[in-house]
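Structure below; questions to follow.
Note that one protein chain of the assembly has been removed; the remaining protein chains are unaltered in position.
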Amino acid sequence: MWPIYILNGLYFAAFIFLISLGLNIILGVMGLLNLAHGSLYAIGAFMAAWTITRLAEGASIFILLPALLTGTALAALFGLFMEYFLIRPMYKRALEYQLLITFGALMLFEDVIKMIWGGEAIYASTPFVLLGRVNILGNPYPAYFLLVMLLALVVGVLIWLFMAKTRIGVMLRAISLDREMATAMGLKINRLGTFSFVLGAALAGFSGALVVPTTPALLGFGMEPLILAFIVVVMGGLGSLKGALIGSLVVGQTRSLGIAFFPEIELAVMFLIAAAILVAKPEGLFGR
Amino acid sequence: MLKVTNLTKDFGRSRIINRPSFEVGKDEILSLVGPNGAGKTTLVNLISGHIKVTGGIIEFLGQDITFASPYRRIKMGLARNFQITNLFENGTVLDNIRICLFSNYGKIRRGILPATHYKAITEEATELLDIFGIGNKEKLFPPSLSEGDKKILDTAMAFALKPKLLLLDEPTSGVATGDKFKVMDTIVAAIKKEQVACMIIEHDMDIVSDYTDRVLVLAEGNIIADGKPKDIMAESNVKEILFGVRD
Amino acid sequence: MAQLKSFVRPGLIIYLVVISGFLFLPRIVSTFNLILFQYGITFAIVALGFNLLLGYTGLLSFGHGAYFAAGAYGVAMTAKYFPDLFSLEILIPIALLISFLISAIFGFVCVRHTKIFFAILALALSMLLYALLFKFYHLTGGSDGLYVKIPMLFGHTFANMRRPQFLSGFYHYFLVGMFFAAYIVMKCIVNSPFGKALQAIRDNEVRAELIGIRVRRYRLYAFIISGMYSGLGGALWGFVNGHVTPDVSHWIFSGELVYMTLLGGFGVFAGPVVGALIFNFLKLYAMGSTEYWMFIIGATLIIIVLVLPGGVAGGLARLASRIKQPSDKGAA
Partner (left out) sequence: MTKKEIGRRDFLKKAGAAGVALGSAGIAGGYITPRKVAAQKRAIPKGPIRMAAVSFLTGAAASPFGIPGMNTYQMMAEQYNKQGGILGRKIELLSYDEAGGVDAQVKLSRKLILDDQVDVTLGYISSANCKAVLPLSDELGGLIMAYDCGTHELMEGTTSPYKTPKYSLGFRTKAHLGIDNIGLALYIKKYFPDIKTMGGINQDYAWGRESWLIFETAMKKLMPHVKVVGTWWPPLGTTDFTAHISALMGAKPDIVHSSLWGGDAVTFSKQAQGMGLIERSRMAWSRGEPYPQEVGKEYPEEQIICCAGTHYFLYPPHDKWPLNKYFVEEYRKRYGKYPTYPCYHAYQAIAVYKQAVEKAGALVGGWPTIEEISKAVVGLSIQTPSGHLMIREDHNGIEDVLVGVSKMTPDFPFPILDPQRMEVYPAHMVNAPVGIRTVDWINSWQS
């Protein structure tokens, strides 16, 4: 079963990576910890689940495309509104206000989700069922999980290329390296901040939409992944994309192997690893 | 009293401080001059422990303090002010001085009786403010002070730590030209009274020659001249570096 | 005498009015509202300590639920494992001791950082405690939590009482007494040289270091004191609530503590106390009146942050200086 445990860890790492990537971009560029990030993830998931249940009758696997699109788009839209109305007035304010306003947004979004989609769970497993299983070294394994890993990899590479090769990406990195210098160089920090926030929200929505065929969309859906994303960010170093990758691999494998071998204390093991890393290297693995 | 040997400091690849060596004697008032970017403030930051040294040795009162914490240096008698004033803006002028005195007398851990209970310290703070000529402003908050008064307060705070060596980073920058000498008179009078050694970073050559016994000239991270103000002024390479004038 | 006079000065009358108001409360309001008030008072104790860290030291912790949980579980686990020790005069010191230990350990890790790093670290560590409380089912009751019975006091039991009787009788006066003791101690701390040093650290960390304040150590002291206040609040809350669960160590609960402090205004000493009292009523009445109560308290929070950053007890002058602060620091 080892390959399956490892694959499970990779699958878990894949979607945690997408969430923490968005969280980390926002953190790096805007210096803001978005506590409502999990809610954006949940919004993506609910939207995608809703789309899938609308189109499920006699659908093929391509049903996933509209689901991913609508989920990502809606989360990005919520991100845009949130940035414009809530975060922007906070740019010059002290940290505590910035954090609290995202905390307020978190509570607000949870109920907005309830208002739009109701309080009950939405099951949208059609794509998961349609893809069926493949055989991995004699063990059955759902093909959908492999698809999730593949898409997460593609998105990760795209983001990396974007950050390394495009003008906007280079500017974003410049801001996260040295905000004051970037301001002095005349970069439009506000506009780039908005861009990075929407990008982060879109990534959250995308990961929600990608995951929802395997799990029901529920109220409070974003809470647990958000915590795991925090751990990833703390472990990997704040604002570091490489850190997000390594951190999510650690979290994913810890969870998978932890459940397989220490089922009693799996969650605690994860936090203990995070704490150990922090004691040894307080700024995180790739932190500055 | 202070002995600096082959000190270096790198920021990334560029070397800001390049192996200067010098000493400061007891009761000496010394000035440090040099063009912008010569590394004067960095040198003060290194001595006060505000930033970490790359190489070389700093000794104070015969002890190696190269890697000592700022706290230890202060307890040994090394205090400084700041070029850009660095005050506690939510406390009054009196509070600003008082906190330094509490720190100096090691009463800062007292957590029960209110600060106002320590009468002797309050009196001493008031006296100190009087010495520095801002006694009438003790109830004001720093943001409402003039630039000159802020400078004086900043210096007074360093002075309140009862240092043996005081590092002053441009104590008159930002002060109106007419007031400069008044500020320096106040500071130097206080320094002389307590017999504190002092190293002053200064641009204004009039101040350098009027108030200091000795001048160090810093350029590109190293000392290029050391001597009495009059002699130094006469040297041509110094003039070129400081004033861009060629004989 | 002069000292005493300077100590209480003009607020004396207000204090007397508030104290007697609190003491007579059981005769004025219904049991239910009294208990609600008691929830508020326990949170007010937490908020007092929390404000030492946020308002006076300038550190925003998103993990103070952990120390609250330390106090509450200290009490509940004593009830489970050492029923003979279940007496208030033993339990309160136990709660303080446990919250001291945990806040000292966690604080040691956290105070190496400031600002956002500090907030995230505090959050992550409180979630570590949450995970432990949650996963060690046989020890802590897991997500079921633990029941807290009515305690004894110096051998006197209140066993034949219903909890409302106990709460509106002896325990109310005990709670009010604890609150005022905590209030006065905190008032002393913030006005003492130690408190002034913390404020110096908040205003200007660099300068504080260079006038001989060991910044990190003092931050740790502040962290521990505020952690112990949380622990005390948690222990007292445990008796009011009658049941403790790991939820109090979850970061959402810590977020509510921040909310209370901000609602009252952390620029003013008594602000967080007011905030804690208001928050409880706000939350309960929002919960009672609509299904979408989270929307209401979320929106309230956003409005307060946007429009009334000084909180209800609002120090508007303080607001002005706080907004200016980051730009000054950047230049230093």
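By written order: A, B and C. Residues from 1 in each chain.
The rule is simple: contacts are C-beta pairs under 8 Å (C-beta built on N, C-alpha and C of every residue); 3 or more make two chains touch, one makes a residue touch a chain.
Bear in mind the structure is a predicted one, so any value in this text is a computation, not a measurement.
Of the chains on view, those touched by the hidden chain across the whole complex are A, C. When you scan A:145, A:230, A:271 or A:286 for touch with the missing chain, the hit is A:145.
Checked against the full complex, the candidates A:65, A:116 or A:129 give a single residue touching the omitted chain, namely A:129. Considering the complete assembly, subunit C touches the hidden chain via residues 30-33, 35, 134-135, 137, 142-145, 147, 162-164, 241-243, 245, 247-248, 284, 287-288, 291. Counting over the whole complex, subunit A has residues 1, 4-5, 8-9, 11-12, 114, 119-121, 123, 125, 128-129, 133, 139-142, 144-145, 214-216, 218-221, 224, 255-256, 259-260, 263-264, 267 touching the chain that is not drawn.
Here, only the chains that are shown with their structure count from here on.
Taking the mean of each chain's C-alpha atoms, the chain closest to the overall C-alpha centroid is C. Averaging C-alpha coordinates per chain and comparing to subunit A, the farthest chain turns out to be B. Per-chain CA centroids place subunit A at a distance of 32 Å from subunit C. Centre-to-centre, using mean CA coordinates, subunit A is 50 Å away from subunit B. For subunit B, residues touching at least two other chains: there are none.
For subunit C, residues touching at least two other chains, in rising order: 325.
Residues of subunit A that touch subunit C in their complex: 27, 31-33, 35, 86, 89-90, 92-97, 99-101, 103-112, 114-115, 180, 223, 227, 230-231, 233-234, 238, 264-268, 270-272, 274-275, 278-279, 282-283.
If you check the complex, the residues on subunit B that touch subunit C are 48, 50, 69-71, 74-75, 79-80, 82, 84, 86-91, 95, 98-100, 102-104, 107-118, 143, 157-158, 161.
The touching residues of subunit C, when paired with subunit B in their complex, are 3, 6-7, 188-189, 191-197, 199-200, 202-204, 206-214, 318, 321, 324-325, 328, 331-332.
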